[in-house]
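To start, the structure itself, in structure tokens.
Missing here is one protein chain; the remaining ones are kept as they sit in the complex.
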Amino acid sequence: MNEKVFRDPVHNYITVNHPVIYDLINSKEFQRLRRVKQVSTTVFTFHGAEHSRFSHCLGVYEIARRVTEIFDAKFPEIWDSNENLLTMVAALLHDVGHGAYSHTFEKLFDTDHEAITQEIITSPDTEVNAILRRVSPDFPEKVASVINHTYHNKQVVQLISSQIDCDRMDYLLRDSYYSGARYGQFDLTRILRVIRPTADGIVFEYNGMHAVEDYIVSRFQMYMQVYFHPASRAMEVLLQNLLKRAKYLYHIDSHFFEKTSPNLIPFLANQASLADYLSLDDGVMNTYFQAWMAAEDDILADLASRFVNRKVFKSVTFEEESRKDLSHLVELVKSVGFDPDYYTGIHVNFDLPYDIYRPEKKEPRTEINMIQKDGSVVELSTISPIVKTLTGTIYGDRRFYFPKEMLSDDDLFAHTKKEFMSYISNDHFVSPN
Amino acid sequence: MNEKVFRDPVHNYITVNHPVIYDLINSKEFQRLRRVKQVSTTVFTFHGAEHSRFSHCLGVYEIARRVTEIFDAKFPEIWDSNENLLTMVAALLHDVGHGAYSHTFEKLFDTDHEAITQEIITSPDTEVNAILRRVSPDFPEKVASVINHTYHNKQVVQLISSQIDCDRMDYLLRDSYYSGARYGQFDLTRILRVIRPTADGIVFEYNGMHAVEDYIVSRFQMYMQVYFHPASRAMEVLLQNLLKRAKYLYHIDSHFFEKTSPNLIPFLANQASLADYLSLDDGVMNTYFQAWMAAEDDILADLASRFVNRKVFKSVTFEEESRKDLSHLVELVKSVGFDPDYYTGIHVNFDLPYDIYRPEKKEPRTEINMIQKDGSVVELSTISPIVKTLTGTIYGDRRFYFPKEMLSDDDLFAHTKKEFMSYISNDHFVSPN
Amino acid sequence: MNEKVFRDPVHNYITVNHPVIYDLINSKEFQRLRRVKQVSTTVFTFHGAEHSRFSHCLGVYEIARRVTEIFDAKFPEIWDSNENLLTMVAALLHDVGHGAYSHTFEKLFDTDHEAITQEIITSPDTEVNAILRRVSPDFPEKVASVINHTYHNKQVVQLISSQIDCDRMDYLLRDSYYSGARYGQFDLTRILRVIRPTADGIVFEYNGMHAVEDYIVSRFQMYMQVYFHPASRAMEVLLQNLLKRAKYLYHIDSHFFEKTSPNLIPFLANQASLADYLSLDDGVMNTYFQAWMAAEDDILADLASRFVNRKVFKSVTFEEESRKDLSHLVELVKSVGFDPDYYTGIHVNFDLPYDIYRPEKKEPRTEINMIQKDGSVVELSTISPIVKTLTGTIYGDRRFYFPKEMLSDDDLFAHTKKEFMSYISNDHFVSPN
Partner (left out) sequence: MNEKVFRDPVHNYITVNHPVIYDLINSKEFQRLRRVKQVSTTVFTFHGAEHSRFSHCLGVYEIARRVTEIFDAKFPEIWDSNENLLTMVAALLHDVGHGAYSHTFEKLFDTDHEAITQEIITSPDTEVNAILRRVSPDFPEKVASVINHTYHNKQVVQLISSQIDCDRMDYLLRDSYYSGARYGQFDLTRILRVIRPTADGIVFEYNGMHAVEDYIVSRFQMYMQVYFHPASRAMEVLLQNLLKRAKYLYHIDSHFFEKTSPNLIPFLANQASLADYLSLDDGVMNTYFQAWMAAEDDILADLASRFVNRKVFKSVTFEEESRKDLSHLVELVKSVGFDPDYYTGIHVNFDLPYDIYRPEKKEPRTEINMIQKDGSVVELSTISPIVKTLTGTIYGDRRFYFPKEMLSDDDLFAHTKKEFMSYISNDHFVSPN
């Protein structure tokens, strides 16, 4: 086929040389990703981060394509070029099952975007599957096995999913570019220069250590600065409470939801199919929330309005050992008239920036290895003190969310609110004892 | 108030020092802009350009804020600092009336986003209006008058709307940044260094000529390369035909639309209010189109599906004098079974990159003047040969759109399609005579 | 050989795969380019533009390398891969004969950097030549013939030297990057996507027209804004006058120059060899100028000091028809005590941004052609109105330079200086009649 290109602000050009890739991009399941934002509620804090999963998936594909091109040219004896298409397809489709506000949605409706990704790939009902079957009857299963880490060739698996994979590399660069928070920038070109296949996976040349280290630090900083931003998590808590209220009300008045939010019914009724899932996207969900703003139920209407119009909850951090004392705050929120089930929330965010391989763990991580001139390998954290610090330790915080109204003491409830505020110092919850 | 900042990938930081600005940003009418894409169908060609009018409006505000800050510091005797807030507010709100797929929507439903912008500002029913009235009772009208060019102070008017205004400067930089098509980049910092108020408007220092010239060329190139891209216009033609079909069907079967697309009814029924307009956004419209894919009407269902899944029409350019001969193509499209009312379209896109002031015209343009050391001014095109070329001349093309199916001659209709293709050379329509 | 890379801020990495290239870079004639600035006196205006011809030559090579890689992959039937090395070598060495302050130096000492480039390549005394002869005995001559445009394969010649060649593409990007004047940025990646070899040269795909247009405009703007900057030309005039004075004095007192500036003697004595030429660089020349600051001759000492310490002359533009009237200004400069032979100067700078092929000209230009889908070509200016404007027309200005002292009227000569200033309006010379 004639080479096709997509202009991309992150990778400049995304190049497509294979008709299977081109057709997958044009499939309806993949086009749907245009209607799902990559960073969900983060866009409420970083207004620039309006990019979709469509852009991200193209980017992951492009990185995978470049890697296979490099492996073909530089390591023909250890990299099997027959894996090129599989690698690129898996990269392109690794997130095809993501839906609207996936994270929160999954918690409330017990869906799983990874399982759905595999279903889209293997179900005979999808356009994606039909395209993949053109390659070979078992190709859909092979793609799915790469994504669920069971494929025999660990080189391919690690390119798609490991502590330094095409997915993470694209989302750091992309979320950074779009949000304007530059922390996520790292030297992709250098990493592509030092990446190498080995018999049982992927390694990096020793002299590329600082580029890999920088990538780990970039990822850490994006988590701390962008993904864990308190305001975005406030919107997540709000969304969670909103959907919880909807679930509760559905059992009382299903008619309202049938009228205002038809595609959500299968989920409220707990009997959703793949097609039902694919019928939802950010726009559909937001359309429903806008309709809910006119609900008779005050809580549903108010929460919907807060979400649609971005009225964020406020928050304080707290220590695990003070968790039980949050009941004081909850009581105070309640005493000024807010139902704490829907107007407060706890949001705990921790990330393990990097870890070595720990076979005793349920899902042991593939560690990052650096290869020396004589062929021996050393694990990254043994040569980078910075990475060592980030190894095996989780970073993040716990936050208690509540209505902003609790912080203005100019009304009837001034006394209560003053008490509320007395528990807060430097945005941190100070336990009464 | 405490200074607030928004991280922005184009301007780095957007700074808010005035509570009126902060409250306007948080108003529901302004938050709605998060749900309206800045470049409408262009995102179907440049997938990265997923930014909203919200981001753009913040950007226009930020440029205006910087200009007023500079004018305050450098030209206190000729710039009235009392105009600062008015300028910033007008910049922020200049596009607040934009809706989903505005361009196409306006053609079909006879709305006007500029009129709606003014209505949002002056109607006592909006949050925006209530915030503006806090400044002074006549402030909303003042803001509206800046936007409709009738405000007495031409400095302010020209900053918001002229051939080199804050609006255009932001959208060039932003659309360029997000699309990845670098043509729109120009030297904003230098332009801010040479911009100056005069008694009756805005001028630029003579030695900044090349920066202004570069801005004009950037704008020209963005139109030619990005805004007029044939594939985006294909989506616009498709959308137009889709909405045309919906209007037609509504008079036959209103029930279907009441069920699938309630917020569109007032427009289909031709009796829409401001609130109706504000209830629409990209997500709502797309939700409706997705529902229409299941319509009984084959044309509506097919066009909706083509739009949702991005199946673009193909096109050829044509000369005005060959327009009448397009009937040959239309006939051929019809003869293979497509209703040409809905499966073909003409899209004419021309832009006048720059013009001098021509008082005889209906809407004469404010020309760009450069001020010399001795205070005399010269009009830009008299000193820039490149701008001279772009002055008073429209650039663009005319395209005839048709289904992609017309270009594959491997079916029953091979003969017809071959005839169709015989009219095309280098993507241009060759008139049969 | 193992691939070697050089980190480069403009092209990210410069990749070397061929030992001949690597050895050429390490030759002493090529390393010498580290000591010669790329933009000569421009750095006195744009302080950031401190890069050397070494960096530029590596950049030209890198662009050439990418082009040959693309031609190999995409056009094997029309591009002969045996030309790869020749193309890359010619790109690398095209400027190897440049010396310190080449432009001015050549005028004063009648040298010619292009002739010297060829001499370095073909003389058996250079390291460069020895390396080239390893390829084949006639390889040095082949390289030289590419550089002097006589090589039979016009594809190679045009890549190295034409209106859109690797040389120009690198210097625009590089001078722009280092100076901070962004005008020189254009879309190199896109140009590399649309460049194609044909039977008799190089063309560009039709749909890349705007990228090529943008390159032409970028080049035009860099000339107008950076290369023709009045302050840089002031330093050139100063340098010219300084060297003129040295030549004059050498015939009176050669001893002073033998002591202070040994490597310049062969030039002052008009009997320089290639080795003499190669012994000069920016540092050597500046060392001499610093020594001249202590000369007994007041004019030499003063001009040297002005140059070393960057005391720029001031200037006015003038029209060709007023040239004769400049004598008025010269007289006034003289009457306050400056020898006008050394304290005034005329600097005329014009550039022809683009031209079509004009066989009647002495050195007709190779026009830029765009190839259409059906294989027919059209010349660039026929489809780009902007390029049309820049075609066959020279742009620039004429300036008369004089000591800054003429503009301060607070001394004994106040009356004379006031008269001097009366001839100037908006930095332009106003002829007395």
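By written order: A, B and C. Residues from 1 in each chain.
Note that in this section a contact is a pair of C-beta atoms (placed from the backbone, for glycine too) under 8 Å apart; a residue touches a chain by one contact, two chains touch by 3 or more.
For clarity, every value in this text was computed on a predicted model and none was experimentally measured.
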Contact partner of the left-out chain, one of C:F46, C:Y101 or C:Y401: C:F46
Hidden-chain contact residue, picked from the options C:L85, C:L108, C:L274 or C:V308: C:V308
Identified contact with the non-displayed chain, of C:G180, C:G337 or C:P364: C:G180
Contacts of chain C with the absent chain, listed as residue ranges: 6-10, 12, 26, 28, 31, 34-35, 43, 46-48, 50-52, 54-55, 58, 177-181, 279, 281-284, 286-287, 290, 308-311
Interface with the unshown chain - residue positions in chain A: 182-183, 185, 187, 206, 210, 213-214, 217, 220-221, 224-225, 372-374, 376, 385-386, 388-390, 393, 395, 425-427
Residue numbers in chain B that touch the chain omitted from display: 5, 12-13, 189, 193
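Everything that follows uses one rule, which is that only the chains that are shown with their structure count from here on.
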Chain A onto chain B, rotation angle from CA fit, given as a multiple of 5 degrees: 180
Dominant chain pairing [most C-beta pairs in contact]: A-B
Separation of mean Cα positions, chain C and chain A [Å, integer]: 52
Separation of mean Cα positions, chain C and chain B [Å, integer]: 43
Shared-contact residues (touching 2 or more other chains) in chain B: none
